[in-house]
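Only one protein chain is missing from this complex, and each of the others stays in its spot.
Coming up: chain A.
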Amino acid sequence: MADDKEREGPDITVAEFHKKIKDAFEVFDHEANNTVDVREIGTIIRSLGCCPSEGELHDLIAEVEEEEPTGYIRFEKFLPVMTEILLERRYRPIPEDILLRAFEVLDPSKRGFLLKEELIKYMTEEGEPFSQEEMEEMLSAAIDPESNSVHYKDYIAMMVIDES
């Protein structure tokens, strides 16, 4: 969502980023006291256009947490860190073609699809494994029930349209 290119100069950019970050933060600030549950930080950061890995996310959280972690993240600590990330354009989203290639790596025989079991295996055993919930949710949308497989090219195309 935060994909507009700012052309009006650095100060205005920073001000703009601040507003965007504030908006996103406030969605989860349920008690209206400028804090959010630490478990929502990932969602906030990702919805601002960034695509960190889980590991990178953990590092980020460590940066914005209190010295004695309270389970809550304060806006005052979050804002500068997030602004920096946006300015540096860190954790850029993954382009479609790279994503496609990733699927193809998992499908060396180039069938054009992955079987359900294969997808499950890769997603829950490799990389930064999915939780059961994440896995189920992905399967519900990705798997074609008749062939019990995911045709990844179509899948990617569908997800991308969905986003915009």
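To be clear about the criterion, a residue touches a chain if its C-beta (ideal position, glycine included) is under 8 Å from a C-beta of that chain, and two chains touch if they have at least 3 such contacts; residues count from 1.
Methods note: contacts and distances are computed from a predicted model.
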Can you tell which of "Nucleoporin SEH1", "Guanine nucleotide-binding protein subunit gamma", "Serine/threonine-protein phosphatase with EF-hands" or "Proteasome subunit beta" UniProt lists for the chain that's not drawn? "Serine/threonine-protein phosphatase with EF-hands"
Of A:11, A:31, A:67 or A:146, which sits in contact with the chain we cannot see? A:31
Using the touch rule from the top, list residues of chain A that touch the missing partner. 1-7, 16, 19-20, 23-24, 26-28, 30-33, 42-47, 50-54, 93-94, 98-99, 101-103, 105-106, 122-123, 126-130, 134, 137-138, 140-141, 159, 162-164
